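Let me begin by presenting the structure, written as structure tokens, before commenting on it.
Only one protein chain is missing; all other protein chains are in place.
Let's turn to chain A:
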Amino acid sequence: MPTATRSTVDRLDQPSAYFLGRQSRKRKNDRDRDDREDKERTPEAVSEDPLKDAATLYVGNLSFYTTEEQIHELFAKCGEIKRLVMGLDRYNKTPCGFCFVEYYTHQDALDCMKYIGGTKLDERIIRTDLDPGFQEGRQYGRGKSGGQVRDEYRDEYDPGRGGFGRAVAEERAKEEREYGSGK
């Protein structure tokens, strides 16, 4: 019998599959590395849940045009905001559609998962995910051209996030040019 009683209805304040997947990949990598480098690694260090007291959220699917003030206005409905870090294009330093919101308490972050994740901001459904905490450098997009990875290869047009994915747009522009030059 499972010891902890699961609720009869799912909870919305759980970390996403994305986070859990990354965590288990990371753990696996750590393990591989540790096996090679350090056999005396303590197992407890790994089993500690990095989200146990998390007061930070990753917020995704924002429009590039959504301002800090708008984010503040919505997210403050779950509690006072300690810090708000906008996600920026690595090269242009312009907003690229995500941010980190840090509350003062873990409970506020959980409430935000339950009550705000999946609702609209600036007329887009936004995504929230519990996050172990902001670190310098994480505010920048990790995509090839400076934005988020998802905006590289997106093949549907999203006016709030710079149109087509950049790689796709590039491809199309190239085709255009080649067509124009008579190929």
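Worth a mention:
Methods note: contacts are C-beta pairs under 8 Å (C-beta built on N, C-alpha and C of every residue); 3 or more make two chains touch, one makes a residue touch a chain; residues count from 1.
Rule of thumb we're sticking to: contacts and distances are computed from a predicted model.
When the listed names "Spindle assembly checkpoint protein", "Nuclear cap-binding protein subunit 1", "Transmembrane protein" or "Ribosome biogenesis protein YTM1" are checked against UniProt, the chain not shown comes out as "Nuclear cap-binding protein subunit 1".
For the options A:Phe64, A:Tyr115 or A:Tyr140, the residue in contact with the chain missing from this view is A:Tyr115.
As for the chain not pictured, it touches chain A at residues 1-2, 5-14, 16-17, 20, 67-70, 72-74, 77-80, 84-86, 111, 114-116, 119-123.
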